[in-house]
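The other protein chains are all here in position, but one chain of the complex has been omitted.
On to chain A.
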Amino acid sequence: MEPAISMEASSTDPVISARDVRVWYGTTRGAIRAVDGVSFDIAPGETLGLVGESGCGKSTLGRGLMGLLPPGAKRDGEVWFDGKDVLSMRPKDAYRLRGVELGMIFQEPLTRLNPLLRISDHFEETIKQHDPGLSKDEIKQRALDALRQMGIPPTRYRSYPHEFSGGMRQRLMIALALVLKPAFIVADEPTTALDVLVEAQIVQILNDLRRNFRTSLLLITHNVGIVAEACDRVAVMYAGRIVEQGRVADVFENPQHPYTRELLRSTISLRTTGLNFIPGSPPDLVDPPDGCRFHPRCPEAMAVCATKNPINIERPTGGRVECWLVGPQEEIPEGGTRPLKQEELAVADEA
């Protein structure tokens, strides 16, 4: 498969590039291919939004990059960071990258801090792990700096996690990730558990990140609005594959893939007059449908979609997409463009 390289982002080398990354979970029914051949690049200071429905492999991809997969999960492919392939490193060396080079912010800030340890303990432990030579004062200074950037007063340094609100705890988690100044951060639905005002605040903080530290960010979310606000580029994920990626404005104004279009239409805004949703649910990843994985739910499915995997090609305005509607025409077999009938879809659904 041809790698999806974004040429438009910037001329500098990407901080992280994923090539044909796969992650699968072994179950008694067979392997669940949660991430199935995903490629992307993220430039320094760039934010890539990863959107998609629940269960399409977004979080698994984020964890796969960090090496935080549960036992029984396997990964494959290449993740290039700083000239080295993280996935083929010795586990010990890959572990050493965590925190200091690759950071992670999680979805549930309420349960991510150890309730028995003070905030100061969390910071001291984290900084000491990566900078054993620092004195106690230097550690404290760095921790307080990180807290101040997140708007948390130094007087709260010795407090316990339960003494903070949800939004503050998420800012603590961000501060804990930032204190090591990692080059790349995976933010897995960082605002999902928070109310809208706090959400706006966190989005603002993430926005400032890339400006102030040139931190690259993979922002996993199901909220298209956040992508529009906080991301440079967007990757739309469906059933373990990135079906479309490109600059946010391009993709949102001119979606090429029907799934992207349906996802955007399903977003609720002030202009929304009726609720739109995509019928059906994401496919079974143990035995995904043949051809394009979206074809059973696709309003514009053609005969070719049910038989042949779509080819990853460049979008007309930059970025990549994989959908037979976009092409390449010469690869579509004869008669392949006739619309897939509803009965055929129903049969496919039954099976």
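Things worth noting here:
Keep in mind that, in the parts below, a contact is a pair of C-beta atoms (placed from the backbone, for glycine too) under 8 Å apart; a residue touches a chain by one contact, two chains touch by 3 or more; residues count from 1.
To be clear about the criterion, contacts and distances are computed from a predicted model.
Chosen from "cytochrome-c oxidase", "Holin-like protein", "Acyl carrier protein" or "Peptide ABC transporter permease", the protein name that UniProt gives for the omitted chain reads "Peptide ABC transporter permease".
Only one of the listed residues, A:Met104, A:Leu263 or A:Ile278, touches the absent chain: A:Met104.
When the full complex is taken into account, the listed residue touching the unshown chain is A:Leu117, out of A:Ala31, A:Met89 or A:Leu117. Considering the full assembly, A:Leu176 is the residue among A:Val79, A:Ile152 or A:Leu176 that touches the omitted chain. What chain A contributes to its contact with the hidden chain is residues 66, 68, 95-100, 103-104, 106, 108, 111-118, 125-126, 129-130, 158-160, 162-163, 173, 176-177, 180.
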